[in-house]
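Removed: one protein chain of the complex. Kept in place: all other protein chains.
Moving on, here comes chain A:
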Amino acid sequence: MNIVVCVKYVPDATAEQRFESDNTVDRGAVDGLLSELDEYAVEQALQLKEAAGDDSTVTALTVGPEKAVDAVRKALQMGADQGVHVQDDEIAGSDAVATSLVLAKAVEKIGQPDIVMCGMASTDGAMSVVPAMLAERLGLPQVTLGSRIERKENQLAVQRDGDTATEVVIGTMPLVASVTDQSGEARYPSFKGIMAAKKKPLETYSLGDLGVDAGEVGLSAAWTAVEETAARPPRTAGEIVKDEDGSGATALAEFLASKKFI
């Protein structure tokens, strides 16, 4: 079984975000890392491989700037077998449509895998659309947003906790899957894993290698345009009271009444 796991390099969520003058995220400003939500995808990919107990391979794939290779390295340290980094200056500023195109072409070049595994959302963009777009582009079944995942021979069943119902969705491989942060704690790289990762194969593709035209990606090819970004005005400092012998409750009730919530 071949599994490709799509991992994104994202700015650290706890750091302050900034924009460039062209309204794209200033990716140089803050340190980046493998999106925490994609660690869950790596974990599930590794568990599927381990359960298969055969010579299955897990390939970590990222599309992003030079530093994005760190996301692939982390996946290799966790236990992925090989890595692919698609890097090309033209890709900068790509939207989900273009990103999914590059990912789809890279998946095809790696060789049609049995499972393309994704996270539930990028922690920076949080659109949650790339896995569905990948399924659309690759013409594969989409079994996404699984909080639990189970393989039965050539099928994958995921539990999907929707707004109004919990569903079990089944697809036959090859397919595109994604998993949520409910799917199970991701492992930490062990010392052995970190050492081993240094010797694992890591390839870099350019757009040319994938046969993608530069005109199809990047900021200028995006099908949407951000016109303006603005920091939300800081919330005006609220009133904070210390509760002493029930005084806090009375003051809070008073506040709620003054705002007509009671």
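Criterion: a contact is a pair of C-beta atoms (placed from the backbone, for glycine too) under 8 Å apart; a residue touches a chain by one contact, two chains touch by 3 or more; residues count from 1.
Definition applied: contacts and distances are computed from a predicted model.
Asker: Name the absent chain as its UniProt record does, using one of the following: "(2Fe-2S)-binding protein", "Multisubunit potassium/proton antiporter, PhaF subunit", "C-type cytochrome" or "Electron transfer flavoprotein subunit alpha/FixB family protein".
Answerer: The correct option from "(2Fe-2S)-binding protein", "Multisubunit potassium/proton antiporter, PhaF subunit", "C-type cytochrome" or "Electron transfer flavoprotein subunit alpha/FixB family protein" is "Electron transfer flavoprotein subunit alpha/FixB family protein", the UniProt name of the unshown chain.
Asker: Which listed residue (A:1, A:42, A:71 or A:96) would be found touching the missing chain in the intact complex?
Answerer: A:96
Asker: I need the residue numbers on chain A that touch the omitted chain, in ascending order.
Answerer: Touching the missing chain: residues 13-14, 17, 19, 23, 37, 95-97, 100, 120-121, 123-124, 126-133, 135-137, 139-145, 147, 157, 160-172, 175, 180-182, 222-232, 235, 238-243, 246, 248-253, 255-257, 259, 261-262.
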